[in-house]
Structure formats: structure tokens, C-alpha cells
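With one protein chain held back, the other chains of the complex are shown just where they sit.
Right after this comes chain A.
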Amino acid sequence: MSAYNANWSLMTPEIVLMILALVIFTLDFMTGMSRNKPFLGRLSILSLLATTVLVAVFNRETGQIGDMFVVDGFAMVLKIVILLGVAGVIAISMYYVDRHRDVYQGEYYSLLLFATLGAMLMVSSADLITLFVGLELLSISAYCLAGFKKYNGKSTEAAIKYVVLGGTASAFILYGMSFVYGLTGTTSLVDINEAVPTLFADYPYIMTMAIMFMIAGFGFKISVVPFHMWAPDVYEGAPTPVTSFLSVVSKIAGFGIVLRVFFVGFESVYDEWAFIFALLAAITMIVGNMIAIVQRKVKRLMAFSGVAQAGYLLVPVATMVSLDMTMSMITFYAVAYLLMTLGAFAIITLVTEDTEDDALTSFSGLYQRAPYLAIAMTIFLLSLAGLPITAGFFGKFYIFVGAIQAEMLWLAVIMIFTSIVSFFYYFGIMKQMFMRDPKPNDDQTLSVPKPVSAVVTISLVGTIGFGLLANVLTNYFNNLQWFF
């Protein structure tokens, strides 16, 4: 199949999103230097929702464009998750940029859209090259976003750290890929999958090294221990909505790429690399949860909580019984993670902005100041901690069942006990909200802007809804053809 007769309509959502992103970019130039441009935010959300609809329409049928770009169940579900996640991030950002006049809004929104485009490309690629292009589009946009408060030292520090370490991680990935290409002579994941079993027999050390290099690089992107060191600093310094972007969208897209590469490209040698993920999952859960306990700043706490959550998400990667079930588990937990983390970040943005303080104590007395937010936050935290009746509870249970079915008892034990450890810090935030009085110099009532409250409400409904009616998602996932 040549590029001329390929089914380009499969790419419609990406093409439309790119055009819309460019339109928003241009509109920004055309509307002068006046800083507050809420219409751009609204337009971005609309573009994302429109793209979501297009994904649902055009990606329903599986298909591919010359082994480079594939559309399958996995791509479709993750694209929808990513698009809705970014829409939520932009809704939070609209409140944020309104308060920070040093943020150039047009660029901000279009960078977010470009990052989204990169993420969509990532989860849809079946070729190492497209995959890397998508990854870099996401990463470079994210580096810029992290430093968006350019007069703020911490934000700049975050951006520099992120770009240096992120660049190194990309180099690792490329280095690993180059070995794979050198040995197989192809960049197509499907062809690689066919070639690797014999290669593993012939050159076990080089193959293992190639895989290790890639895991190190991807591990950085999804912030698993020991490649997580950047996360707390970058999360703390970056503008809070960008932090939510990094911890939700960027991480889910990163998982998308890991799953795509390893379950499509290296599926035939599962036994050779599964234990690496098992070890990573174990230390990620232990370290993430332990270090989160001692955090005193809410954004750093969420960074380590995000590390721990990445560990839970890695458990099914390492404990595959059947591919469908593993994918179903990860995707369910990813949806739950999106809802609970995004909701929590919406509230964190509001609270830290309002109190101009990102210490945990900025949450004190939130129940008196904004009862609805406090209740919603409680539900998100319960979901993150894996308590009923939430999507997180069921998601964790599901992963846990899988781990025991794969007879990886030790990993299941670590998972469940580190979850109990996480009670300490999640309930610590609840303690601030319900059992401390508001600080005297905070307003007695916290007014909630509409976009933020919309994100909170939608996430809340989703978190509880998928906790009660998890069957809706699981049934859908069970009938999905994950990989092309």
C-alpha cells in the first residue's frame, strides 16, 4: 500500500485538531496583546470536544496507514481519555490564567493542543519513528508549559530540570530503539515482534540492554522509581494546571506508549521483560507511598502519589494472564485515575491559588469554606486510596485479582500493603479539610468559578458512577479489539 491510496480518513481527528490548534494560535496574534482571552480557552475546549466526537466516529473501525499509524480499540479509548483530560485541564487553566496576567494565553492553549496532538499520535503509532515524533511533540510542548510563568524562579527551574532530564530520557529511548533497529532492520512494531524471539536467542545481552534502555526512558516519562526524581520538583514549580496535565495526560499517554511498544512490539518475548516491570512496579509502589507520607506540600505530595499510582498501573503489565484482561484492567484504572486526579487537581488549583500557599495546611477548614469541594475532594482521595464506593476501589480490586491469577502473590501483597500506607497521607489531607479551622486570614467562603466546578462535578460523577456501575466500562472493554 502506498501513501496515495492509504485510508487517510483514519487520521481525521488528528488533522482537525492540528488545524484548530493552528487557528487558535493565529487568533491569538490577531487579537492583539490584551492578555485576557477567555474565548481562546472556550474555543480550545470546543476543539477538544469536537475531536473527541471525531475520534468516536472515525476510529470505531480499526484500520491502518501503512504500518505507521494504526487505529484500534486501544488507540480510540486512550485518545478519548486524553482529549477529555486535556479539556478538563484547560477548564482549570482558564481560572488560573485569569489570575496570572504574566501567562500568554494564546500560546498556552495552543501548546496544550499541540501536546495533545503528540499524545494522540503516540497512542496510535505502530512504528518506532511515528511513536518518537509523537513523544517529542508532547514532551517539547510540556517543557515549554512547565516554564510558563517565566518570571517565577521555581517555574523556570522546573522547566530547565524537565528539559534536561527529559531530553536525556529521550536519548535513552532512541538509543534503545537504535539497537532494536540495528538487529531487526525494521522500525515497524509488528515486524519487530516477529523478529525478536530468534534475536533473543542469538543476542540475549544486546536485546536485554535495548529493552532496558527503552524502559529507562519510558520510565522517566511515566515517573516510575528510580526515574521519578524530576517529578516532585517539576510538579511543584510548574503552574498548577500544567502539573495536572503532566500528572494526568502526560502519564496516561506515557503508559499508552509503553503498552504499545511492549505488548505489540515485544509481546512474543513477554517472559524476558515482564519481571523488569514487576520489579519496577514493586519499588515504585513502595518508594512512592513511603516518601509521600513525609511531604508537607500538596503538589509534591501529589507528585509522589502519582508515582505510587504509576506503580499500581504497572502491576497488570507485569502480571499478564490474557492480553485482553490486562488491557481492560489498565484502561479501567487509567480512566479512574484520570477522573480522580483531575478532580483533585481542580480543587488543589483553586485552593492553592486562593490561599497563595501550596502547603498541606492550605486545605485547613476547607469544609467550612466550601463544603461541596471538601466532600468532592474526600471522594477523590478515597478513590486514590482505593476505598469504596469509587472507581479507584474497583480498579485496584481488579488489578489485584489479576495479580493473584497470575500467581504473583508477592506483588499483590506489596500492592495492597502500600495502599494501606497511602491512607496516612490521603487521610492527612482530609484531616486538614474537616478537622482544622480555616486560617484567620483566609476568606470564610471560597467562591468556586464555573469551569472549575464543572470539572469537579464531572469527575465526581464519574468517580462514583464508575465505582457503582463499573460493569458499564468493563463490559465495553471486554468486547473491544485492543490491538490491530
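Convention: a contact is a pair of C-beta atoms (placed from the backbone, for glycine too) under 8 Å apart; a residue touches a chain by one contact, two chains touch by 3 or more; residues count from 1.
One rule holds for everything that comes next: contacts and distances are computed from a predicted model.
Here one chain is missing from view; checked against "NADH-quinone oxidoreductase subunit M", "Aspartyl/glutamyl-tRNA(Asn/Gln) amidotransferase subunit B", "Protocatechuate 3,4-dioxygenase subunit beta" or "Large ribosomal subunit protein uL23", UniProt names that protein "NADH-quinone oxidoreductase subunit M". Only one of A:Ala21, A:Met325, A:Leu342 or A:Ile429 touches the absent chain when the whole complex is considered: A:Met325. Contact with the omitted chain, checked across A:Ser9, A:Thr198 or A:Asn471, is made by A:Asn471. Across A:Ser139, A:Ser155, A:Ser419 or A:Ser459, the residue that sits in touch with the chain not pictured is A:Ser419. Only one residue in the set A:Ile129, A:Met229, A:Ile389 or A:Val461 touches the chain that does not appear here, and it is A:Ile389. Within the entire complex, the positions of chain A that touch the omitted partner chain are 322, 324-325, 328, 367, 382, 387-389, 393-394, 397-398, 400-401, 404-405, 409, 412-413, 416-417, 419-420, 423-424, 427, 430-431, 434-435, 470-471, 474-475, 478.
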